[in-house]
Structure formats: C-alpha cells, structure tokens
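A single protein chain has been omitted from the complex, and every remaining protein chain is retained in its original position.
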Amino acid sequence: MHDSVNLEAAGIPTVFVASSEFVDAADAQSRSLGADPARVFVAHPIQDRTDAELVALADAALDELLAALR
Amino acid sequence: MSELLDPTSERSAALRERAPRPESLAGVRVGLLDISKPRGAVFLDQLQSLLEARGMTVERFSKPTFTKPAPLDLRHEIATKCDVVIEALAD
Partner (left out) sequence: MTTDTDRERTAAVTIPDGLVAVVKRDCPTCTTVAPVLAQLASAGALTVFTQDDPTFPEGTNPVDDRNLAVSFALDIDTVPTLVRIEGGAETARTVGWLRSAWEEITGVAGLGPDLPEYRPGCGSLTQDPVVVDRLLVERTVPLLRARRVALGADEDVHEAMDARGWTDGLPVVPPTPERVARMLAGTTRAPDDIVAVVPPDLVECTVEKVAINAVMAGCRPEYLPVVLAAIEAACTDEFNMHGLLATTWFAGPVVIVNGPVTRAIGMNSGLNALGQGNRANASIGRALQLTVRNVGGGRPGEVDRATLGNPGKYTFCFAEREHDSPWEPLHVARGFAPDRSTVTLFAGEGVRGVVDQLSREPESLTRSFAACLATVAHPKLPIVWDAFLVVSPEHARVFRDAGWSRQRLTDEINAILQLDGEQFVQGAGGIAEGMPEAFRATTLPKFRTGGLQIVHAGGTAGLFSGIIGGWASGSVGSEIVTREVTR
C-alpha cells in the first residue's frame, strides 16, 4: 500500500491487488496514509491455489484492474 | 492523530489525490510489481500475457521483500520505465 501511495505521488497511476482477507487492512492503511489508492481484491486464499486457479483469478481481475488505471 | 483546518476552497478531496489517469491505455507501458510473496508470480505471469495480448508493453519488477516498501531506487526505475503500475499479490 505504501508503494501505491508513493508511486501515485510520483504521478504514476497504480493499482494494488490483494486477497479479500485484506479489505479491512487496506482501508485502515489507506486512512493512516491519508490516501485512497486504487485497490482490487481477489478471492482468498492464494497460497494453496493451483496454477490454473491463479490464472483464472487473473483473468477475472483484468477488467477491474484496467478500469482502475484510466 | 492531529487535525488541521483545510486551507483550500474544499472543492477537492481531503485525502491525497490520485495521479491523473491516461486518456487511453492503448500502448501504455505497464509495470508489474511483484511484492515477492509466494505464488504471486503465477498471477502476474498471466496478467502479463493478457496485457501484451492487448498491445501493451509490460515491464516486470520485484521488491526485495514484501515486508517493506520498495526502495527509492526501484521506485525511481519504475517511474522512468512505466506509465501505469499494477502491484500484486498481497494475501
């Protein structure tokens, strides 16, 4: 989240991807940084997913990611 | 937490504003920043092929560790090579 805020401050539109477990943490971190960086959430969990499942998550997230960058 | 009085016309948000977005994503250089958590690379590999299939240029970057913000040199490199950035994947 710091990276998003720092890159945005440098003028680079940035979107941050996290698992759905991170919704509250990302909101709190955003507040404490005084910012509202773009963020997209994918379904938790991540670590025990198969490659095929991760590819499917990326496919599903793409439109939302592109929307956050324009 | 300290509280300040807004010195502005209050026509814009009290939070830091996001960077201006490009009018179109056609041909933009996209940075994919891997925060270096396990399994994140698989997700990013797929994003890379999806973005390239749409005609965008993709540059890959990795943070040394997901536990700390990216070092200044890396941020600078990203800022000079990319128009937009996707950072992934936190869990």
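Letters A and B name the chains as they come in the text, with residue numbers starting at 1 for each one.
The working rule: a contact is a pair of C-beta atoms (placed from the backbone, for glycine too) under 8 Å apart; a residue touches a chain by one contact, two chains touch by 3 or more.
Only a predicted model underlies this, so the values are computations on that prediction, with no experimental measurement involved.
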| item | value |
| --- | --- |
| Displayed chains contacted by the hidden chain, counting the whole assembly | A, B |
| Residue of B:Ser2, B:Ser24 or B:Thr80 touching the missing chain in the full complex | B:Ser2 |
| Touching the absent chain when the full complex is considered, from B:Glu10, B:Glu23 or B:Asp73 | B:Glu10 |
| Positions on chain B contacted by the hidden chain, ascending | 1-11, 14, 16-17 |
| Footprint left on chain A by the chain that the document does not show | 9, 31-35 |
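Methods note: only the chains that are shown with their structure count from here on.
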| item | value |
| --- | --- |
| Rounded Å distance, chain A centre to chain B centre (Cα mean) | 9 |
| Chain A to chain B touching residues, read off their complex | 2-19, 21-22, 33-38, 42, 44-47, 49, 51, 54-55, 57-59, 61-62, 65-66, 69-70 |
| Parts of chain B lying in touch with chain A, wherever the complex brings them together | 13, 15-16, 18-25, 30-31, 33, 35, 37-40, 42-44, 46-47, 50, 63, 69-70, 75, 78-79, 82-91 |
